[in-house]
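Shown here: the complex without one of its protein chains, the others still in place.
The letters A and B name the chains in turn, as written, and every chain counts its residues from 1.
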Amino acid sequence: MTELPDDIQVETEEGRRLAEQLQDSRRHARKLLEVKNLSTHFFTADGVVHAVDDVSFELDYGETLGLVGESGCGKSVTALSLTRLVPNPPGRIVGGEIIFDGVNVLKLSNEEMRLLRGKRIGFIFQDPMTSLNPTLTIGYQIAESARIHLGLSRRAADDRAAELLSKVGIPRARERMGDYPHQFSGGMRQRVMIAIALACDPMLLLADEPTTALDVTIQAQILELIRSLSAEFGTAVILITHDLGIAAGMCDRVNVMYAGRIVETGAVDDIFEKPRMPYTWGLMDSLPRLDEKKGERLRTIEGLPPDLINPPNECRFAPRCRYARDICREQEPELTPREEERHFARCHGTEPGGWIQ
Amino acid sequence: MTNGQGTAATDGRPLIEVEHLKVYFPILAGIFQRRAGEVKAVDDVSFEIRKGETLGLVGESGCGKSTTGRALIRLREATDGVVRFDGIDLTTLSSGELRKLRRRMQIIFQDPYSSLNPRMTVGSIIAEPIETHNLVQGRQARLERVKELLRLVGLNPNYTNRYPHEFSGGQRQRIGVARALAVEPEFIVCDEPISALDVSIQAQVLNLLVELREQFGLTYLFIAHDLSVVRHISDRVGVMYLGKIVELGPPTAIYETPAHPYTRALLSAVPIPDPKAERRRKRVILTGDVPSPANPPSGCRFHTRCWLYEKLGRPENCRTDDPELRLVGDDHRAACHYAEEALKSDVGVAHLDRTVYRAAIPEVTPGPTHASVSASVASQAAPGEGDGEQQAGGSQAGEG
Partner (left out) sequence: MASTTTALEAPVARRESRGLWRDALDRLLKNRLAIVGGIMVILLGVIAIFGPFISSAFLHPYNEQNVQLTAQYGGRPVPPLAEPGYILGTDKLGRDLLARIFDGAQISMTVALVVQAVVLLIGIPIGAIAGWFGGRIDNYLMRFTDVVYAFPDLLFIIILTMAFRETWFGRAMDGLLLVFVAIGVVSWITMARLVRGQLLSLKETEFVEAARAIGVPDRRIVTRHLLPNAIGPVIVAVTLGIPGAILAEATLAFIGIGAQPPRASWGSLIDDGRDFVRGDPHLVLFPALAVAIALLSFTFLGDGLRDALDPKLKGKQ
């Protein structure tokens, strides 16, 4: 991973511990992931769709970050961009930097990228049925990744697969390795996906709406599994979801996305207690809640998200915003800091001295 | 609609009475399609819906809630049991009589994409029920009625010539609502009407349904898997598991003092948009999957996943006796041998002690240009509250 300086002798016990410490401190000095001014556009017949537009964020080692927003806000495209899996054509990363564990992802060759994807970054997608190959056994599909990326022998890879399967909570793991995906229920398949994602002990787990296709009780199982395994392995997680409740329960920090932009980012408590962006309020407000009596009219966000072909230089939420003033339509606000540490919002009104307080 | 108004609209007479409803689907096998077994989608369900009331039905996929909804308006044939609509037994009605009765009951579907015929214009989709029941004479009058319905659901009345694919998901759902309203029904089955929509659009459609209920005194069966949505709209709530209603009662009872361990497990699985409450809450994670309705467990169907069963040391009657839906409180029924034990538990009610309430959202203060803003918003929203959505959608359609 990190090369050791020559003067540390790894052979001795002491040297090894020192080397580990050094590696550790180096790791903590930097971020696992730094995304700087990432823009991903789709070149369609109708025009250039600015799906992800100048997005910057960071992720610490072992941290869980939520990407929250409605469909079409760019959260999935952001995740695909991180691993350079944006379908091309029509999509292309047109600008920015992605530094993953010190490596500039956008400068890697395709072969290096393939290694990075399998070994350092694991994926879980929304639909566990289509992400598994129906003609291969579960055991094979888990072991495959371990064989390719960790260079394990067949037997060792099978052992690893069995261990992972039982770790993700599949009973009688050894026996079930010979089963095919259709013999598993939706929740079980998602567990298998998690096992595959974790096969190479990745540093980052990308979970794109991992529970949207599942029932609420199964959702709770899967979320709990992701939570406990990421804690056990120290894996950082980027959780993409439209469900604020899931983000509240799972994440350390949250990025709220709207129309290709990050409109608010901060620690999960700050986002939920002191949101500083009208869109975030709208999202929270338009949900009916479990603890509410039947009743009041829900406050809605009127209208639809804007068209991302040639967005004008205005706050992208302004047309739907109840607080919007002239400045919002003349100048798009920057992502500027708010009171709390690492809390940023993109809103003229909630900036210090703004009219929404 | 507040609680008070809700009861005012309810005069207590049941509009729908369901007695021992069973809907089984045969499992056919072999080239001669012999009956190899059956899926007990709905297995002995009884309840009633009072006039003007909204009954919410929640449960996980495959629990039979949609089949129940469809059997109520006889889109599915009941295998056994009785469904009465305003005193008329639907299950024995001839197809001609049934067709006449269809005027009085309607359904709104989940998927805004597959619920509208892609080859028909919006105008003809909404006109179809009017023509079928010959409600309005003359083309011009019919067109006027279609426009009126579009306006009612918050769509631009000039869109009659457009095709469904030119609309967004939320707008299509409004078209589906307009089609259902075209026959001036008394009862509407809402089958997951908002679960396919985006969060901000969900609220718009939910508000529309509530408004229409008030305006026309509609009775709803509201089917959803989202417990919070059901609480928001329902006067009474039923919880289904594997083809049975396991708990039935007013929302306060169901959500605050649930008497069935399954309801509690469901509630505890719902994520709460409050990080502190989430960290504090005590979760019951149900193990395993829902068993197959073709071969449900013996006794209480939930015992294979039940946390209370484990806690009580696996009592035998859970495995052998199917519990009745019995009264456990005021208008509150649960089908559990140990409902009293469940009532004592504190599982699944973490949402009650949330500390973070709705983020304190500032009021709109009049700014230098505020008047013009609100004026433009008002003009946009003129025909109905969905108009903003519709205008954006219109331009979207033009581009696509």
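One rule holds in what follows: a contact is a pair of C-beta atoms (placed from the backbone, for glycine too) under 8 Å apart; a residue touches a chain by one contact, two chains touch by 3 or more.
Here the structure is a predicted model, which means the values were calculated and not measured.
Touch with the chain that is not drawn comes from one residue among B:162, B:236 or B:351, which is B:162. Only one of B:114, B:215, B:287 or B:317 touches the absent chain when the whole complex is considered: B:114.
Touch with the chain omitted from the figure is made, among B:176, B:238, B:251 or B:275, by B:176.
Although one chain is not shown, part of chain B still touches it, namely residues 31-33, 70, 73, 75, 98-100, 102-103, 105-107, 109-111, 114-121, 123-124, 127-129, 131-133, 139-140, 142-143, 146, 158, 160-163, 165-166, 176, 179, 183, 400.
Methods note: only the chains that are shown with their structure count from here on.
Note: centroid distance chain A to chain B, computed from Cα atoms, is 32 Å.
Chain B meets chain A in the complex at residues 1-3, 6, 60-61, 168, 170, 198-204, 206-207, 210, 225, 227-229, 231-235, 251-252, 255, 265-279, 283, 285-287, 289-290, 351-352, 354, 356, 358-359, 361-362, 364-365, 367-370, 373, 377, 380-381, 385, 388-389, 391-393, 395-396, 399-400.
Against chain B, the residues of chain A that register as touching in their complex are 46, 70-71, 185, 187-188, 215-221, 223-224, 242-249, 251, 268-269, 272-275, 280-307, 309, 319-320, 322-326, 355-357.
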